[in-house]
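Removed: one protein chain of the complex. Kept in place: all other protein chains.
What follows is chain A.
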Amino acid sequence: MADEALFQFLHSEIIQYVKGVESGESVRAWDTRETENGRCVSKLENMGFRVGQGLIERFTKDTPRFKDELDVMKFICKDFWTSVFKKQIDNLRTNHQGIYVLQDNKFRLLTQLSAGKQHLEHAPKFLAFTCGLVRGALSNLGVKSIVTAEVSVMPACKFQVMIQKM
């Protein structure tokens, strides 16, 4: 059980550090809180992207090849999510036209933050790394996508994956 906490602590520290670096760098008068936040989120997302690429290589080493996109998404929801967060995605919805919504009712990285609507404005930073993780995993499996996350009541959150057709 201890190894779960390790990643959560590291994750919170990464977010604190990136926020610190960004506020340190933004000495310009016209930098608003939003652009700072935006840059934090991009940095975290890019970190998640690279980690996702490496992780997926390790996880798919022994699995047979995937049949199609839906198979890839199911793999992300079940095996990938279980390996990283020790649980599966609770709900996967799709419109069969390239948009998938992954719903996690008890997202591990948000459980420690709050149990309702408190601190909602800080939630996007906590989801950025995971968005990047999913985007990196998908990109290495040959699926170009954009991943965004939204949260209304913690710790439940939804990840929206938009597949980009080349």
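One rule holds for everything that comes next: a residue touches a chain if its C-beta (ideal position, glycine included) is under 8 Å from a C-beta of that chain, and two chains touch if they have at least 3 such contacts; residues count from 1.
The rule is short, and it goes like this: contacts and distances are computed from a predicted model.
Participant: Can you tell which of "Ribosomal RNA-processing protein 43", "Trafficking protein particle complex subunit 2-like protein", "Proteasome subunit beta" or "AP complex subunit sigma" UniProt lists for the chain that's not drawn?
Facilitator: "Trafficking protein particle complex subunit 2-like protein"
Participant: Given that one chain is not shown, which residue among A:I15, A:I56 or A:L133 touches it?
Facilitator: Only one listed residue reaches the unshown chain, and that is A:I56.
Participant: Touching the hidden chain in the complete assembly: which of A:G24, A:P64 or A:G116 does that?
Facilitator: Residue touching the chain left out of view: A:P64.
Participant: So that we can see where the missing chain sits, which residues of chain A does it touch?
Facilitator: Residues of chain A in touch with the missing chain: 50, 53-58, 60-61, 63-67, 140-142.
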